[in-house]
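Here the complex is missing one protein chain, while the rest keep their positions.
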Amino acid sequence: MSRVAAFVFRRKGGKGWHWTDIVTWVWLVGGLFIMFGPAVWLVGSSLKTPAALAEFPPTILPYVTQKVSVEGFDKPFDLYEVTLDDGSKATLAEVRRIGIVSQMVDPKAPGEIIKVNIAQRTPVREMSFATENYTEPFTHFDFFRYLWNSVFVTVVATLITLVVNSMAAFALSKYEFRGRTAAMLVILATLMVPLSVIMVPLYSIVSALGLFNSLWGVILPTVATPTGVFILRQYMLTIPDELVDAARMDKASEWQIYWRIILPLTAPALAVLAIFSVVWRWNDFLWPLIVLSRKELYTLQVGLSIYSGELNVQWHFILAMTVVTMIPVVLVFIFLQRFITTGIAGTGLK
Amino acid sequence: MIGAAPAFVPVPRLGAGGEGSSKVEEEKKMNKINTMLAAFAVGLLSSTAAFAGEVRIMWYSDGVEGEVLQDLLGRFMKDNPGINVILDNVSYSVVREQLPVQLEAGAGPDIARVTNLKALSPHWLDLRPLVADAAYWDENFGGQADWMRPDGSNQISGFMTQITLAGGFANKTLFEQAGVAIPSKEATWDDWAKAAKQVAESQQVPFAMALDRSGHRLTGPNVSYGANYIGADGKPAPLDDGAKAFIGKFVGWVADGTMSKDVWVSAAGSTYRAGADDFINGQLAYYYSGSWQVPNFSTKIGSNFDWVATASPCGTVNCTGMPGGAGLVAIKYTKNPQEVAKVMDYLAREDVVKEFSERTLFLPAHKGLVAKGLEFKTDDAQAKAALNTFVAATAGLSDVAQKLPGWFWSDAYYGALVTRVSQAAAGELTLEEAFSRIDADVAAKVKDSGL
Partner (left out) sequence: MTIDGSGKTGPRVGEIAMAPVRFAMGLVDAPLRKLQKVAGLGGMATFFLLPNMLIFGIFVLLPFFINFAYSMTGGSALFLSDRSFVGVDQYARLFDCSNYLDPNSCAEDTFWTAVGNTGWFVVLQVTLMIAFSLVTALILNRDLKARSFWRAMFFFPVLLSPVVVGLIWKWILQRQGLLNFGLYGFGFDPYAWLNDRTWSFAAAVAVSIWAHMGFYTLILLAGLQAIPKDLYEAAEMDGTRSMRVFMRITLPLLMPNLLVVIVLVLIRAVQIFDEVYVLTGGGPGTSTLFLTQYIYETGFATQLRNPGLAAAASILMGVVLVVLTLVQLGLGRSSDKNGGRK
């Protein structure tokens, strides 16, 4: 395989670079920055204070103005690099600022007040991680409750999705019956109905069923995924019908054929669907926001939205909590990377 | 003192007969739903029933007010062990988009912090027969009572958790550096535009002025140029010359760079956007927003530069700002009206309102408290001065400005204003097109609503 690839875009025997080598190199290195850069930026920003977040030019790492305690004063002062009138430079602490004049002292010799125009000072900065963006939400934000709700929704929805979708896919791939094409068509067509379009009617149905403010109201509407049925059916079509026929000869029931023969053979496709379902349900936002308005039912995604007020958004908390909610997905990805990437190949999505 | 009740004794509920039977029915309904769902999940259904003595508050936060309220409620529950108050913190979009839907379905929390108080007023509970001392409520919160009750009733629906007032902020340091005097109280919008532009040019900052992307913010200056949205029949009137005068100026300022374009073109539709970040960064000489920015500025600007709150600049008619704010209202569909009234009585108590306002730096609505004055809990002298400026400015509100918050169609009007003025600011519509679109949009809303 690799020999073929090498041929398609061959590098000429290591003697010099074919143009495709350059494209590859540029693409991958560029990809490295474009793909990971934003995530690194997000993590860096989540450790900044609200003031630092609003500041321009921004810094990649979180910096704050260094503080210094000066003898004779109770409060620590901000430290500045100052260009004095005679052109010399000094590091001074600002006692107070009146208009455009800053009154400063030398922290080492705090007797004398030096007046400096504010245009002539730049703050001395040091790196400081605003870990309170993380710790504070944990104290007044019922993190573990939300985590549990998120996990519950994700796991239960994924299990139901797997069972229900695989049963439907089994019927649609291994039985000949009238309306099979129609059923498949209907399922495919709903691939095209985005949630935001049917939100109002869906809301009235969910509230009529009494599923409002219930985790089941979040789980049930999402489990019959058309994509899932589609992926599984395509995969099951590649399983030879002879296996099914042979099992029937051996007096296996249809249910046994489903779960002892078809399901194990569909494992790679099921793994892919499981992973996608986990990611989808974990990231669901709009719908849980509508259904869940009691805090003991919040999922993490809903929980972190409470920092969006009417007139002010507390970005520092939102960024930090976003990073926290991303961690499980990233972990799932790191451990199951092989399944995802080879699994999609295996399902031969077509 | 109001509501300083002795330790709570679980008294038998008033009107037990009616309530009891509805309770039974409720339970029957619940049972039915439960059986239905048992097929899906046994025992995992989280019940939607309200427990006796449970009061749910739907609350959104712009800053620390959620924590402060939780604190106050904690004390209430200690004194009233029979009442369990649960604070459901939500995002503002939930209050704005989902709560109306829940209310229409006859559901929702027991108490909510809401901004579109008038439009949803049919859903609010009348607390008049339930509160301990209705006269106290009328006396201290009567000024805004009409904002949150159906037209023509004398209902007590709740009280304002905060009063906000639109107004301006100047970056004093930039003005001083530029050697431009901060315009006086009587200065007009034109004076401010000229001064701010001078500052921006001399100090090389990108923006002279900015105004939040909000119909409410635009309305203050509109009214000061003589606008009145309310028609003779109480329905929306077409845009008048006053409104057109200021909007024309505004769009002109956006075009010539005096007014920051960024804030207004940063979204489509009626989405709210604030220009606060540019002001906090010292990139903006004059920012027209409102009193709620004070705590925000206090934490984020710190000692980076000096800033002052100015009241609203003047138009040709007056110098009004727009009042507004969020109200805490009780909801009609509650199962526990007695407990709800108790909670409301507690939260409206003078000492509680005082503590809440002082810790959150909100302007209180409580008349007696405003008369006595507050000691805001901040060691930032600029913030204190700014809050006092806003308190003083409440005196100069015009009649129209005071009427608008209690007018059913305000939100619809504001929405049309924002949508179309921002299109004009982005250069998609001419001024004349924008004006006729605003009128058409508002007329369509009136027609759609069937009222």
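Labels for the chains are A and B, by order of writing; each one numbers its residues from 1.
Criterion: a residue touches a chain if its C-beta (ideal position, glycine included) is under 8 Å from a C-beta of that chain, and two chains touch if they have at least 3 such contacts.
The structure presented is a predicted model; accordingly, all values stated were derived computationally and were not measured.
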| item | value |
| --- | --- |
| Of A:Ala93, A:Val116, A:Leu220 or A:Ile306, the one touching the omitted chain in the full complex | A:Leu220 |
| Touch criterion as defined above, residue of A:Tyr80, A:Phe170 or A:Tyr298 at the omitted chain | A:Phe170 |
| In subunit B, positions touching the absent partner | 93, 96-97, 101, 104-105, 116, 119, 206, 261-262, 265-271, 273, 277-278, 281, 411-412, 415, 419, 422-423, 425-429, 433, 437, 440, 445, 448-450 |
| Positions on subunit A contacted by the hidden chain, ascending | 1-10, 20, 23-24, 27-28, 31-32, 34-39, 41-42, 45, 54-58, 60, 163-165, 167-168, 170-172, 175, 177, 183, 185-194, 196-205, 209, 220-224, 229, 234, 237-238, 253-256, 258-259, 264-265, 267-268, 279, 282-286, 301, 318-319, 322, 326, 329-330, 332-333, 337-338, 340-342, 344-346, 348-350 |
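Assume only the chains that are shown with their structure count from here on.
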| item | value |
| --- | --- |
| Centre-to-centre distance between subunit B and subunit A (centres being mean Cα positions), rounded to whole Å | 32 |
| Subunit A-facing residues of subunit B, complex | 29-30, 33, 36-37, 40-41, 44-46, 48, 56, 58, 60-63, 66-67, 70, 86-96, 98-99, 101-102, 105, 107, 109, 115, 172-173, 176-177, 272, 274, 276-277, 280-281, 283, 290, 292-293, 296, 299-303, 306, 326 |
| Residue numbers on subunit A that touch subunit B, as the complex places them | 50-51, 54-56, 78, 94, 97, 99-100, 118-119, 140, 200, 203-204, 207, 209-216, 220, 289-290, 293-297, 305-312, 314 |
